[in-house]
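Excluded from the complex is one protein chain; the other protein chains are retained at their positions.
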Amino acid sequence: MLTLDNHPTGRHFLQIPGPSPVPDRILRAMSLPTIDHRGPEFAVLGRRVLEGIAQVFQTRHPVIIYPASGTGAWEAALANTLSPGDHVLMYETGHFATLWNRMATRLGLKTEFLGLPGIEGWRRGVQAHMIEERLRADREHAIKAVCVVHNETSTGVTSDIAAVRRAIDAAGHPALLMVDSISGLASADYRHDEWGVDVTVSGSQKGLMLPPGISFNAVSPRAIEASKTARLPKSFWAWDEIIEMNKGGYWPYTPNTNLLYGLAESCDMLLSPQHGGLPAVFARHQRWAAGVRAAVNAWGLDIQCADPAVYSPVLTGVMMPEGVDADAVRRVIYERFDCSLGTGLGKVKGRMFRIGHLGDCNDLTLVAAVAGCEMGLKLSGVKLAGSGVQAAMDYFASNAVRLAQLHSG
Amino acid sequence: MLTLDNHPTGRHFLQIPGPSPVPDRILRAMSLPTIDHRGPEFAVLGRRVLEGIAQVFQTRHPVIIYPASGTGAWEAALANTLSPGDHVLMYETGHFATLWNRMATRLGLKTEFLGLPGIEGWRRGVQAHMIEERLRADREHAIKAVCVVHNETSTGVTSDIAAVRRAIDAAGHPALLMVDSISGLASADYRHDEWGVDVTVSGSQKGLMLPPGISFNAVSPRAIEASKTARLPKSFWAWDEIIEMNKGGYWPYTPNTNLLYGLAESCDMLLSPQHGGLPAVFARHQRWAAGVRAAVNAWGLDIQCADPAVYSPVLTGVMMPEGVDADAVRRVIYERFDCSLGTGLGKVKGRMFRIGHLGDCNDLTLVAAVAGCEMGLKLSGVKLAGSGVQAAMDYFASNAVRLAQLHSG
Amino acid sequence: MLTLDNHPTGRHFLQIPGPSPVPDRILRAMSLPTIDHRGPEFAVLGRRVLEGIAQVFQTRHPVIIYPASGTGAWEAALANTLSPGDHVLMYETGHFATLWNRMATRLGLKTEFLGLPGIEGWRRGVQAHMIEERLRADREHAIKAVCVVHNETSTGVTSDIAAVRRAIDAAGHPALLMVDSISGLASADYRHDEWGVDVTVSGSQKGLMLPPGISFNAVSPRAIEASKTARLPKSFWAWDEIIEMNKGGYWPYTPNTNLLYGLAESCDMLLSPQHGGLPAVFARHQRWAAGVRAAVNAWGLDIQCADPAVYSPVLTGVMMPEGVDADAVRRVIYERFDCSLGTGLGKVKGRMFRIGHLGDCNDLTLVAAVAGCEMGLKLSGVKLAGSGVQAAMDYFASNAVRLAQLHSG
Partner (left out) sequence: MLTLDNHPTGRHFLQIPGPSPVPDRILRAMSLPTIDHRGPEFAVLGRRVLEGIAQVFQTRHPVIIYPASGTGAWEAALANTLSPGDHVLMYETGHFATLWNRMATRLGLKTEFLGLPGIEGWRRGVQAHMIEERLRADREHAIKAVCVVHNETSTGVTSDIAAVRRAIDAAGHPALLMVDSISGLASADYRHDEWGVDVTVSGSQKGLMLPPGISFNAVSPRAIEASKTARLPKSFWAWDEIIEMNKGGYWPYTPNTNLLYGLAESCDMLLSPQHGGLPAVFARHQRWAAGVRAAVNAWGLDIQCADPAVYSPVLTGVMMPEGVDADAVRRVIYERFDCSLGTGLGKVKGRMFRIGHLGDCNDLTLVAAVAGCEMGLKLSGVKLAGSGVQAAMDYFASNAVRLAQLHSG
């Protein structure tokens, strides 16, 4: 019998930037009995989640739901739209941009990895002007796609996607715009249609508050058009049959039924007019992020994101002083305070940790997380300028809103 | 379809002194399918919980498990051992002692309510010497029972039960000793046999971390003897048939099967050698209580319990400054920070609130609760001497222990 | 970690006449986190379940919900309305009537136990004319209450309660009418107000499809009037404080919160207009009962209830041929076919078993249960006249209705 009891008592504080804590409501929905994915009940479920997720992406076009985790949806975006050897322009915002770039290379695409040099690129958002310049230089339109990450989970930077679209348009270039918003969707404002994105890739285990296991491609008409001639081999990821079957609320192969139950619940929670819908979701993430940043500033530590204009509402990267092993600090916090934080990845391994402030959180959850960090930093011998917890509390109390509303259940 | 969504996001901080937060492990155990309470599987369950709960009471004698909430177990203690008009000496430690006294009166007993005058009695523990004096004066042994509350949930005072036993013995008096440890059991050290208690009353929704709905009478051989001649009417509460049927692992009427599943899990968690068993349970409650008291002291507010020797490890009563409505403060904390605190009861209504620090908690839960209080107090205009959160964190960090241990699941 | 795995695979068929199988929907509702029973959310829940349960009892008067199992509600009915030594007329329909009678005696009431002689009384319903005669003879109105069982769980007989009311009225007698409908409510038609019942006792684990642990007293204005002068000691069971507190949606002591979640869900399911409300609930129980009786008849075995007018829609008692140990048959069915049946109780111990057909069932569940019986009977060497399964299937197929309806979830 499986138990998870590393800690003797109390609830774990899962403050990594995803998987985010799954609300009981969603776990409960996921425990409904698995049904026949070819039966009449399923079609009702299928249509419901397809409609709900499109609202979350802010799109009127198809959203493909894969019974696979987010990395698969990266592959799907590439495999459906590109052909072997195609030239792709990718922008390096951090570790996940790097992994996507590596995947594209592995799939046989010719990738070009643009970005600011060294660690600097990992502390700022996408520089849209660099993309514009590069595309202007591509007179023959060899570049078939521009790939950027919306919310870079490894750094805590949320790039301006609308600016990237403007850059492509300004260059008069026909490249597709493909965006990873795996950790941005349903936490940071994201507008697939309005921003002119061709393929948005996302996953379940972040703002959607689900366990990992389903992922998404939101696709524009231009992307669908491109998929008709793209020659990378594709079958499992192929959009065509899925879009066709989705019309009836079904999928061509076995969908991830119980996670779809969870997705139906998640959409209900996110879109609920009672609680303010998506604008309220985005606002509370911004609020939490501001509270956590107030804490980091009070400690006198650096926020990894060096440009306040692109601070992430989803997570905050906290740089350690010279000589401090961030993973040792994380271990103290995990072992003594039952709180998980994100590790530093790639270029910043050991030099920072990441505090997730997304999904099923509230002010006290984040004060607790910040307190765990503060105690752990002190126990690890890190000198702090002041109390981050106090700063976070000051922020939250000064900006407190009346949250509780009585409903008739 | 029932939902509980007063707050739009995140997990509620249930910091009342019971019901305490029910761990997922227990909720999960409670969702096992209800079985035939006369079938062979049930006997295995029945014997298992009877054995486990006896260990929790630290007794080798029978523990009666009622399919009823704690107030019923109060009635059971009286109805099994006493006759109409019997003289009972009860001690006023607070609101729950008062309610038990009222119940005894309603059941037709002649109660005498001993205690210190006014609110003073609600800030100190049982004065064993007063009991001793009263019993010495009762030369004819008219008094049939002495009733005291171990952990007074309305005040945050944990009385010395062994001292009460010594007082009765010193007076050479044959009265039964009946103790309410509804909110003490499985949080504060409690020794039914060693302390010579005749009937201990307890309930499920406190240290046992279960929802309300089952309750207990741990009974001594003397109490069983008394029950044979006691003449208060009794049927549902009658010990005799239950003790008889329990020998086979069954109950005379339908038991509360799904809560018994929870109780089996609860005993596993509390008694687990891996996590240190009951001594570790008691130690962590003491630790949490010390952290919370550090916070109240830092705020410059009074702890309701005026005698440090009997501070409760389960809850702390926080007195408000003159003119502050404690319930208005609680409302702010509930509405803005999604945290429930205990209200002031009876004599202290509106003058204090109670912070529960029991059951399925950890350091960060309590820092969060203290933070909710601190922000709510400030928003309510209460002047605080200093930061309670800082004090709690200092206490927890200075006393941090390595909690996490890897198990093979 | 608790598991229930007596059988290696598949779902247990719990075909006892209660506890009935708890639907996943209810188990899921019961797993919501326990909340503060004094907080604002609770009042919403409290009012909701009080309103729902009154509809189920078909009453406009108060229904008391006890955090205790059904036997407690028997005691509550007596303790609230009667005084020590009061004369009570009880009618013997079977084992549970006998137990209620024994309880009344134990509580100090003077009980008179009316009924047909020997086992005959256990095969027929309440003989209202006998009650009428007895009451007419009671010229001084010494009899304070008439107690009958609506659906006798030990036999499978559902008595005509309206006839009992008419008998009391015909005798012009002021005795209160108290009815046990523990296993009748929400399965068999039951009309507290229309039938002029003063106190109806019920429980959670039968037609309400909940685990055991809450129970009910539906009370008439006359019963409430009687409770003001009744002198049996009462405190936990006392209606007065509960009725008073219920006005705000609260209880005077800790309610069984998680079972109330289940009750809210149960009322939603039973009263759902979409599925036809209570009339549809009663109709399907009648239908299941008819199918099961068709099976028993086909086997050539006797149905314990000898009067077709009072066949129970909830359970069917199956008499064994001379020399067959019914419990040995039950054991075979349990061990080999993973199906639990009710044992014979009291006067019919070992001579019959009971098939429950209530709550969360459907046609195939009952065909399966009947098949388990048929195979078990054969393996036990009982000669059967014909196939009961075939007869049940014939009945169900001939009376099949279109059940499935598509909802939008």
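When the chains are written out, they are named A, B and C in that same order, and each has its own residue count from 1.
Operating definition for what follows: a residue touches a chain if its C-beta (ideal position, glycine included) is under 8 Å from a C-beta of that chain, and two chains touch if they have at least 3 such contacts.
Small disclaimer: the values here were computed from a predicted structure and weren't measured.
The omitted chain makes contact with just one of the residues A:Pro21, A:Pro62 or A:Gly249: A:Pro21.
Mapped onto subunit A, contacts with the missing chain fall at residues 1-2, 4, 6, 11-12, 14, 16, 18-19, 21-22, 27-41, 45, 66-72, 74-75, 79, 84, 103, 106-108, 203, 205, 211-214, 232-236, 238, 253-259, 261, 264-265, 268, 334, 340, 343. Listed for subunit C, the residues touching the missing chain in the whole complex are 2-11, 13, 21, 23-25, 269, 272, 274-276, 280, 284, 334-339, 359-365, 367-369, 371-372, 374-375, 378-379, 387, 389-390, 393, 396-397, 400-407, 409. Even with one chain removed from view, subunit B keeps its contact list with that chain: residues 1, 3, 24, 28, 31-33, 40-41, 44-45, 48, 264, 404, 406-409.
In this section, only the chains that are shown with their structure count from here on.
A centroid comparison over C-alpha atoms places A as the chain most distant from subunit B.
Rounded to whole angstrom, the centroid-to-centroid distance between subunit A and subunit C, based on C-alpha atoms, equals 53 Å. Per-chain CA centroids place subunit A at a distance of 45 Å from subunit B. Our note on geometry: subunit B versus subunit C, Cα centroid distance of 34 Å, whole angstroms.
Annotation for subunit A: residues touching 2 or more other chains are 3, 24, 404, 406-407, 409.
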